[in-house]
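The other protein chains are all here in position, but one chain of the complex has been omitted.
Moving on, here comes subunit A:
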Amino acid sequence: MAAIHKKPCTASKSSTESKRTDLKSNEKKGSWAYYMTNSPLLIVMIGLPARGKTYMSKKLTRYLNWIGVPTKVFNLGAYRREAVQSYKSYDFFRHDNEEAMQIRKQCALVALQDVKTYLSEEGGQIAVFDATNTTRERRTLILNFAQENSLKVFFVESVCDDPEVIAENIMEVKVSSPDYPERDRESVMEDFLKRIECYKVTYQPLDPDKHDMNLSFIKVINVGRRFLVNKVQDSIQSKIVYYLMNIHVHSHSIYLCRHGESLHNLEGRLGGDSGLSERGKKFAVELKAFVKEHNLSDLKVWTSQLKRTIQTAEELGIPYEQWKILNEIDAGVCEEMTYAMIEEKYPEEFAMRDQDKYHYRYHGGESYQDLVQRLEPVIMELERQGNVLVICHQAVMRCLLAYFLDKGADDLPYMKCPLHTVLKLTPVAYGCNVEMFDLKVEAVNTHRDRPLIKVRTPPPMCRRNSFDPLSTKDQIKRPRMYSMGNFSPPPTLPPPAFASTRISEDIESLQRENSLDCFSTPDTGEKST
């Protein structure tokens, strides 16, 4: 029995919208976006300079992409630098500098056009508009733009009056900004503070009580000391709020490593729950020395619930926490087999995995994509914590590393995470510093490189599921940037007479509500036509 296919809603309001959805239904980009006819989201940053807007924009974007929601930052400063080749001084930002004001407004309009393109043609789901947006006038411009393009808007305002925080900000990121190539620190600080003054004159913060009471926003006050949250509309906004409330800016380091070499590793077997080999035990001893050497205050140690990580942690002699969700990827029917055995027994599966390692789910097991969903609470907790050492597994470590280093689904499954090596991640400026420590204990290599000749023809099933439904992509809830081959858009069927005539509205609201719901996992269930 055929089910309702999610027909791009034509029962909608403006001609622009139906035009946009027509565009989508004709899209052959091979991305998931064809069903995303519900509102994409525009996140709009607000705040004086040096309030952490770009920091939050980039971090949020990295997180959203990692959980599978295609997101992109549009930084107005970059557009301005493009337009005005060389920055001279803070005078450019004076609110009575008419010429400059024109240029700046132009830049905003260009940036918004790019936002439009990203969201409607390039498969983007969320755009983060990173600029000061400190005046009501500017925000009204943006709101109108969003309405014309059927986008939801969520504001993130950063308010900070702590002079130390601001000064530190300036030192960390502004001094090295392209705006100040040759200047010395003091003059940078001076110019930048004057720049901030220029904005202060016209700054109109969000007013939750009257003017802005119907807008959806979060006001982050004093770097997360306090938050004001207004009118959260849906799940993705709720998730964004939760994330922003959990991140902090205190310096800390996260150490990632795998368990010591295991007995299964020696035999080339996947998964299972074996203990450490002799060399693995030696690694644990080295790890203990390493931890001691680095002299970390209040180090938390986390392991999975598999023997090999626990054995490794035991050696350290300090308390550790076991997390079941840190367990290695479940290889289902392939558990405890070697790659040779898998290739022999399940040659098709083996080939499929090489074609799309990220989405491929072992029969009766998991995919990397499932793993990311499973690990999300770990990431959230890592954001909250201080110094943590996570002793985990190859696939798990790849997923966590991809989050910190902003690697996409294409690269993630092939990241190098050798045994007996500790990676130290330290957040710095807008990114993450990585230091690799090889603890010099021999081990087998468990890394399988990306096959050289990547077969690009669409496989019979792009993701292994227990059942391929006959109905279509209405199950796909987590938009993925990285798809397999070309999907042809679903044939549109007329809605059957079901319940009431509200079917098309139901679909519409279903799409709107759930398209950004990152909790559910998509099932593309693509069938070959």
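Everything below uses one rule, namely that contacts are C-beta pairs under 8 Å (C-beta built on N, C-alpha and C of every residue); 3 or more make two chains touch, one makes a residue touch a chain; residues count from 1.
The rule is short, and it goes like this: contacts and distances are computed from a predicted model.
Have a look at "Translation initiation factor eIF2B subunit alpha", "Electron transfer flavoprotein subunit beta", "6-phosphofructo-2-kinase/fructose-2,6-biphosphatase 4b" or "Carboxypeptidase A5" and point out the UniProt protein name belonging to the hidden chain.
The missing chain's protein name, per its UniProt entry, is "6-phosphofructo-2-kinase/fructose-2,6-biphosphatase 4b".
Taking the full complex into account, find the residue in A:Tyr79, A:Tyr320, A:Tyr358 or A:Phe404 that is in contact with the omitted chain.
Reading the full complex, the residue touching the unseen chain is A:Tyr320.
Pick from A:Val232, A:Leu263, A:Met341 or A:Leu405: which residue touches the chain that isn't shown?
The one listed residue touching the chain not shown is A:Val232.
Tell me which residue among A:Arg81, A:Arg136, A:His294 or A:Lys307 touches the hidden chain in the full complex.
Of the listed residues, the one touching the omitted chain is A:Lys307.
Looking at the full complex, which residue from A:Asn97, A:Thr135 or A:Asn246 touches the chain that isn't shown here?
A:Asn246
On subunit A, what residues meet the omitted chain?
1, 3-4, 6, 208, 225-232, 234-235, 238, 241-242, 245-246, 273, 275, 281, 284, 302, 305-307, 310-311, 314-325, 335, 370, 373, 381, 384, 465-467, 469-471, 474-475, 477, 496, 498-500, 502-503, 505-507, 509-510, 513-514, 517, 519-521, 523
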